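Okay, structure first, notes after.
One chain of protein is taken out of this complex; the other chains stay put.
So that you can tell them apart, the chains are marked A and B in the order they are listed, and the count of residues begins at 1 in each.
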Amino acid sequence: MHRVRETTPLAQSFTNFVTINLVANAQLAAGGTAAMSFLPDDVIETAKIAGANYINVGTLLPFYKDALPEIAQRLNYLDKPWVLDPVAAGIGRTRTSILQAFKAAPPTVIRANASEVIALANMWGLNTESAGDASEHRPAGVESVDDVDSATGAAVALARYLTEQHAKHSSHDASIPCAVAVSGIADLVTDGETVYRLSGGSSMMTKITGAGCSLGGVVATYLAVSDPLTAALSASLLYNRAGEVADTTSHGPGSFQVAFLDALWNVTAEQVAESEILVQ
Amino acid sequence: MHRVRETTPLAQSFTNFVTINLVANAQLAAGGTAAMSFLPDDVIETAKIAGANYINVGTLLPFYKDALPEIAQRLNYLDKPWVLDPVAAGIGRTRTSILQAFKAAPPTVIRANASEVIALANMWGLNTESAGDASEHRPAGVESVDDVDSATGAAVALARYLTEQHAKHSSHDASIPCAVAVSGIADLVTDGETVYRLSGGSSMMTKITGAGCSLGGVVATYLAVSDPLTAALSASLLYNRAGEVADTTSHGPGSFQVAFLDALWNVTAEQVAESEILVQ
Partner (left out) sequence: MHRVRETTPLAQSFTNFVTINLVANAQLAAGGTAAMSFLPDDVIETAKIAGANYINVGTLLPFYKDALPEIAQRLNYLDKPWVLDPVAAGIGRTRTSILQAFKAAPPTVIRANASEVIALANMWGLNTESAGDASEHRPAGVESVDDVDSATGAAVALARYLTEQHAKHSSHDASIPCAVAVSGIADLVTDGETVYRLSGGSSMMTKITGAGCSLGGVVATYLAVSDPLTAALSASLLYNRAGEVADTTSHGPGSFQVAFLDALWNVTAEQVAESEILVQ
């Protein structure tokens, strides 16, 4: 947190139109800077000056089908770390085709809800636990129909897969593990070896649009200055502490969002460091 | 209102980029859930799990010209109820081509301003009253240049047309009438038989962008759990009551929007039920 606030790192986002403004404002409130791009030439040129990148597959347009796999491939070829939010994984042929293509050019961190994590693990053939009936685990639109516990196996499998793939293809130190963050009542963050559970936050975070999307953006902001696990843990903890502050000072979803952005700005690194983390 | 808050129904939106965030946040604040899509495969697959859908024709992109008529046709083929906001009806060849195509695959509810309702009725050949000079009734951009009274005939004609068409083609009970809601100083809602007038709200609703667009989204949220007339009336009444609350607690358009979202969350079904409705 200190490093982000001191260096205001740039994290670039290719994200959905619903919450694109909140993603940028959350990144700024957390202490970073933001740039949003959609054209492959824009994304790749901006990636060269950005510390990390974020891809969120909500609100697809026709040209994304080719653009997103190309961007993922080029980010990985350039060894640029990136965060994926596989919004609504399992819904729509185009989204499925894009998410399947990411298997060969995987992200550094995945941030999603439980249903999306399970759907993505199934799609990539990694989820041996619940292989029985993948169709049970399709999200209800953008909302999760599964609880975080039930996504533990899928999250661990995905984190291991990301780490393996980056060790194979990356010039980075192969010992840096990738990470998966599953948002829910008690968030789960894992590097494929240890599973961390983070409680707190506010139920109002489900009554504004983009709490999850913007968390993905802030994970990218942290990823610009730290390893994947630290980025996923820090951003998730900041979100929980900020959610609690906003909960006590707001009177509905409108004032909650305002108070939440203020809290992202005002919560201290010390408050985040004092968070309780359950190691499973 | 009780049913929405108890069941948090999903209403899907294909809407403009200016107010897409407010549409989603208003649907959440009213008690529903939101999903936004643009690709036909996304929209149709999400429609299968959504209670209702919303199409708003602001900020068109090139691919909408084919996508929107296809989506309307498939929603109707699948008997999925949907709300249309014909933003800026009358402006631009592409918008006109899309709105004309909707005549053959019409929505369940139309929510618009007076100029848009008149322009759409003219476009569909339904507005016998003012057939003299259709070009007089083109909106000044996205703002209405006509008052609500002058749109009464067009609104009634549109509501009857929607009801007739759905009775012909739908497997639903043919006795459920469709509805048209015209926003203005005193809103008008009609099922083609009775004309209801709803007063109140706040003049500040014209000083934030998206009061009308997001009302269309909340009509869709209510349409997910009720008949078209009830959905149009309830959402319009909620908006007027919430506008009044926000008016008294805000100091300009910034704080008005925040207070308005809080009020959508906090206004009770009883407050809405006590609203005065003028039956014309």
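Couple of notes before you dig in:
Here is the rule we go by: contacts are C-beta pairs under 8 Å (C-beta built on N, C-alpha and C of every residue); 3 or more make two chains touch, one makes a residue touch a chain.
All of these numbers come straight from a predicted model, not from anything done at the bench.
In the complete complex, the residue from A:L61, A:V145 or A:A186 that touches the missing chain is A:L61. For the chain missing from the display, the contacting residue among A:N21, A:T96 or A:T230 is A:N21, taking the whole complex into account. Only one residue from A:T7, A:T33, A:Q73 or A:T96 touches the chain missing from this view: A:T33.
Interface residues of chain B with the unshown chain, by the touch rule above, are 16-19, 21-22, 58-62, 88, 91-95, 140-143, 206-210, 250-255, 257-258. What chain A contributes to its contact with the hidden chain is residues 10, 12, 17, 20-21, 24-25, 28-29, 33-39, 41-42, 45-46, 49-50, 61, 63, 257-266.
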